[in-house]
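Questions regarding the structure given below will be posed in turn.
Here the complex is missing one protein chain, while the rest keep their positions.
And now, chain A:
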């Protein structure tokens, strides 16, 4: 009997619990890359998160200072590797502003179309990966099927599935192949139905809904204060899209809706991305209709490579032009520019300081994932470990972009 009474506690006295430190990552499927979180747990309740990033830090900004402007394009591919054409575009636009040139209209249409394809590709992954983090595997497999179609399209245009490096300062690398337009028309026809498929997989999935609806709510004021941008910000009810508010390229000629939602929870962030894919399809269709014939890069021999590569073998001038651009690059007037685009993850900005040489003096990448990830620690109402995984997934960080 004495043993039993020892075990019984007077009412009101707390259980003898202990705080636990849990290491999550850097190798863990739900951290979407190499993110390491040290969690201080009280039961299942997350008391404190200590994030460790930088496992993928390649020093893009430092490297860029020793590269010519054309050589930097492959570095930008490796920022958000789900949508390299967007990153290429952002960088090309920044350099073009410094040079005071604009790409030909056809090139602008091609770039916008590529950027929208990239947006779908990036959103598709998170459309499938968030349900997978929460236990619904099927959506990811369906999403990957359609993502493969985009990969094929990118390969058809650029020869590469992931690291496209397709933009150039003053245009794009080469023109669209003839077989591309029928293929992308086919994709635009198929894809809206497939989006409906994902929604049907998810909208009645009670586990997914109860783990995302009302979880990780970020108010509009908090979202702005935390620097969220892109779909994460629009899911909190802030109506801001750089494509509409500071139009670049030919976005002012295209008709599209900016998707916003009021709830600000994980489910709203997921839905925002799904609806944005529909808008992207609309944009691609308009690009195809409106795209004029014409040159695909500027006709400035000191900036653009010779269009006809055959001439390099038989014309001295073309050979010199090609050699000079490859070995030396081109001088960019001294000055500073901060140029932004609406990348799939949010505001992707390039801040370039040029000292007049062919290499940037300083290049800073305003990586949207880096800022968005920080918001994970500002969300106060998702404090269970399982909810934290949902919030992390719905913020959609790509670690390559976080770590630069």
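Everything below uses one rule, namely that contacts are C-beta pairs under 8 Å (C-beta built on N, C-alpha and C of every residue); 3 or more make two chains touch, one makes a residue touch a chain; residues count from 1.
As a working rule, contacts and distances are computed from a predicted model.
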Omitted chain, identified by the protein name its UniProt record gives, among "NADH-quinone oxidoreductase subunit C", "Alpha-1,4-digalacturonate transport system permease protein", "Branched-chain amino acid ABC transporter substrate-binding protein" or "TusA-related sulfurtransferase": "NADH-quinone oxidoreductase subunit C"
Contact residue for the chain not shown (choose from A:28, A:97, A:253 or A:278): A:97
Residue of A:105, A:209 or A:353 touching the missing chain in the full complex: A:353
Hidden partner chain, touching residue among A:105, A:136, A:224 or A:258: A:224
Option touching the unshown chain, where A:105, A:162, A:209 or A:238 are the choices: A:238
Missing-partner contacts on chain A, residue numbers: 48-51, 53-54, 57, 59, 61-63, 66, 97-98, 224-227, 238, 240, 245-246, 335-340, 347, 349, 351, 353, 362, 364, 366, 370-371, 374, 377-378, 403-404
